[in-house]
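Note sheet for the following structure.
With one protein chain removed, the remaining protein chains of the complex are shown where they sit.
Chain naming follows the written order as A and B, and within any one chain the residues start at number 1.
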Amino acid sequence: MISTIQNDAKLNSLRAYINSHKEMTRNDSLLIRVLQKAQEIIGYLPPEIMNFIAQEMSIPRAQVWGVATFYHYFFLKPVGKYIISVCMGTACYLKGAEKILKAFKEKLNINIGETTDDKLFTLIEARCLGACGLAPAVSINGTIYGQLDEKKAYNIIKKYINQSK
Amino acid sequence: MNSQENITIFINGTKYQTQNGQSIMQAADHLGYSIPRLCYHPQLSVEGACRICIVEIEGMKEFQASCSYPIQDGMRIHTNTTELRQARRDILELILDNHPLDCHTCPKNGNCELQRLANILGIEERHFEGERKQYPIDDSSPAIIRNPNNCILCGRCVRVCSETQQIHAIGYAHRGFKTVVMPSYNQAFDKSVCINCGQCINICPTAAFTEKKQTDEVIRILNNKDNITIAQIAPSVRIAIGESFGIESGHNFQQELTAALKALGFDYVFDTQFGADMTIMEEAAELAERYFKGENLPLITSCCPSWVKTAEQFHPDLLPHLSSCRSPMAMLASLTKGYLAKKNHWDLTKVVNIAITPCTAKKFESSREELFLEKDIRCIDYALTTREISWIIKSSGIDLSRMKGQDFDNPMGISSGAASIVGTSGGVIEATLRTFCEKYLDSALPPLQYHESRTTKGIKEATIVINDKKINIAVANGLKSTHSLMDEIRRQKKHYDFVEIMACPGGCIGGGGQPYAASLNFFDQEKILQKRSQALYAIDSSINIHKSHENPAVQQLYKEFLGTPLSELANKLLHTQYSQKIPCGIIPKEVIYDINHSK
Partner (left out) sequence: MDHSVTPQYKIILCWGSSCQKLSSKSILDRIHQKIDELKMGNNVDIILSGCLGMCSKGPILIINPGYYIYGKITPEIVGEIIEKHINQNKATAAYLIEEDHLFNRFYRIFGDVKFYGRQMRIALRNCGIIDPESIDDYLSVRGYESLAKSLALFTPNQVINEIKASGLRGRGGAGFPTGYKWELTAQEKSSEKFIICNADEGDPGAFMDRNAIESDPHTIIEGMIIGAYAVGAQNGIIYTRAEYPLAIDRLHIAINQAKEHGFLGNNILGTNFSFNIEIRQGAGAFICGEETALIHSLEGKRGVPRTRPPYPATKGLFNKPTVVNNVETWANIPVIIQEGAAWFSSIGTKNSKGTKVFAVAGSVINTGLVEVPMGTTLKEIIFDICGGLPDNKTLKAVQIGGPSGGCLTKDHLDIQVDYESFAEIGTIMGSGGMIVIDNKSCMVKLARFFLEFSQSQSCGKCTPCREGTKRMLEILERITTGNGKPEDIQKLLRLGNTIKKTALCGLGKSAPNPVISTITHFRNEYEEHINEKKCATNDCSALIVYEINDACTGCSACIRICPTKAISGIKKNKHQINQNLCIKCGDCFDICAFKGITRR
């Protein structure tokens, strides 16, 4: 499995990142950070990448898999270019986050955790973006959009679709 | 306050003096209180997850898990208040509400801790039924079936696999209500690093892990009178099978079991110990060859299929050290098909070898192509665990303890005492050395005096001095310390000549196919293994032939058929080879960290 991607530049940069901590004691404690890095480089965590990390870091595969599936941050399947993360914190909830989530679901025709067929959008829930003053809020690839209603939500999608054309 | 000191605690109002440094559960166990428990297991680290073992401590608002909470001087503990009983029942109900309602069709029916607990705690109704987990059953492994629907997430399997065995084939995945114990990437079990030792089966309170049963096929084969059915009984089966019939561990049921197998329709019942004598003959010769040449030392035993798979996955560079000898089961099987069948002009397609073993990995071993007689002809056709044969016997209406005893069939029913102790940790090395010392060093084996290894915890070492010769040996059971030991060998930190490794705690006597433990009481567990081991040594001393090379049946076989140990024919039938297997095993950093820091 590994051999097919051995020469991949992305894999090399991941290897370099792991190697940069080789000398550190207890560097296996950096697993989450390495997985974050891998996701940053590859976009998600396919099994062969987790396998690679497991071997390079001497962490049993079942443990790597256990960590990758525990934390919401990690994607086990390919994701869209834009990750829409709808805040479901209390402030947003009280100001209608459910409706915003529904609007995104309907407009993109996907459920939470799914990606649109054109691989443009992935929809996820966030537990709180810490932008309570802007409730209801969503974050798209790190940019916060606040005080949303259904119409604004549609416009944002439109904006991103146009951008990617 | 140091842990040796005695302190005062109160349990349900009664005052007790007990040793400090214990958990509430340990202290209570010693004082005769058996607090209900699920995720706790005496051989494993404390998880505190199931919350069944809660107790009330005066002055504390919440209940505490007695498995993890330490006793303190003056502590007033209650184990049985109305509120506690209700809370325990609620927790158990919550477990049951997410557990299949199929006790009567479950392989663990009658041996299930959850079932027992439901009875003890008095669960009569289901109050909180709702969504229930639904996962596919994984039966890809030749030895072990994983059924996550039965799993109650106590994590004992995860701990035994990672702590006791350091294999890490399974772990928790996902979280919350969706948590599942599974191999990495949810891949099929046979694609994982699992070594089939079956300790997860022994330790599972329910039926989330069970052996892959071959009982129905075996019964079908026994009922077809065209077949020539050959049973062989491993040493550890005869001294443990009584437990399946409610008899205290440590009784030798060899004769009754032979009779029962005959009653079931087996044509021949042989003794795996005969195979063991053959293994010892070959292995002693192999040791002599390597010892005098100084090549590939230490010689490492290879009777244990779980260990062999571990070596092939985790330590492929050390495979040349493994003894090329097949296991006793495999030797006996290849001799019945490769020698006896020819001698008696049996139709090989009709000969069926069925091994009765304490081991789940033997199911895997029998499927290894390296051990086939020829292409597509297996030597071992079926490997049944002690539990499986117990069930067959029971379901056939046979009362084992009242069977009139019978002897093994000949010629492969005669064995030495040495062969009986190969079922217990240290037995293979001792039996082999008895022969090695006499045959190759012309001296009797002096009594072995083991000490704990100073460099690797959990390893027993001894040095044998005969004239000007020194033989350094090491013994490990449970794979826990094996990775460190292999690392020492790899770095040549210490010179060993002969190393014995058995994957299960205590050796084959603690195999993954042995009868389920009747109790979780933490002092019972050790005792059972002790008794089984003592029973094997008792057999050793009861047999007049003490050493394998003195077994007349063995001598006859060499004279008549094989020639000498390591002869060409012996090599073909009794030896094998190993190769690196994927997925490669990953030894966790913390183990390597321990290795580096222990020196």
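Keep in mind that, in the parts below, a contact is a pair of C-beta atoms (placed from the backbone, for glycine too) under 8 Å apart; a residue touches a chain by one contact, two chains touch by 3 or more.
Owing to the predicted nature of the structure, the values given are computational and were not obtained by experimental measurement.
> Of A:Leu31, A:Val79, A:Leu108 or A:Val138, which sits in contact with the chain we cannot see?
Missing-chain contact among the listed residues: A:Leu31.
> So which of A:Leu14, A:Val67 or A:Ala103 would be touching the chain we can't see?
A:Val67
> State which residues belonging to chain A touch the missing partner chain.
26, 28-33, 35-36, 59, 63, 66-67, 70-74, 88-94, 126-133, 135, 139, 142
> Please output the residues of chain B touching the missing chain, sorted low to high.
46-52, 54, 61-63, 65, 68-70, 83, 86-87, 90-91, 94-95, 97-98, 127-128, 130-131, 152-153, 172, 174-179
The criterion applied here is as follows: only the chains that are shown with their structure count from here on.
> How big is the gap, in whole Å, between where the Cα atoms of chain A centre and where those of chain B centre?
The separation of the two C-alpha centroids amounts to 43 Å.
> Going by the contact rule at the top, pick out the chain B residues touching chain A in the complex.
Residues 162, 168-175, 182-187, 192-193, 583-584, 586-590, 592-593.
> Spell out the part of chain A that touches chain B in their complex, as residue ranges.
Within the complex, chain A touches chain B at residues 25-28, 47, 50-51, 54-55, 57-66, 69-70.
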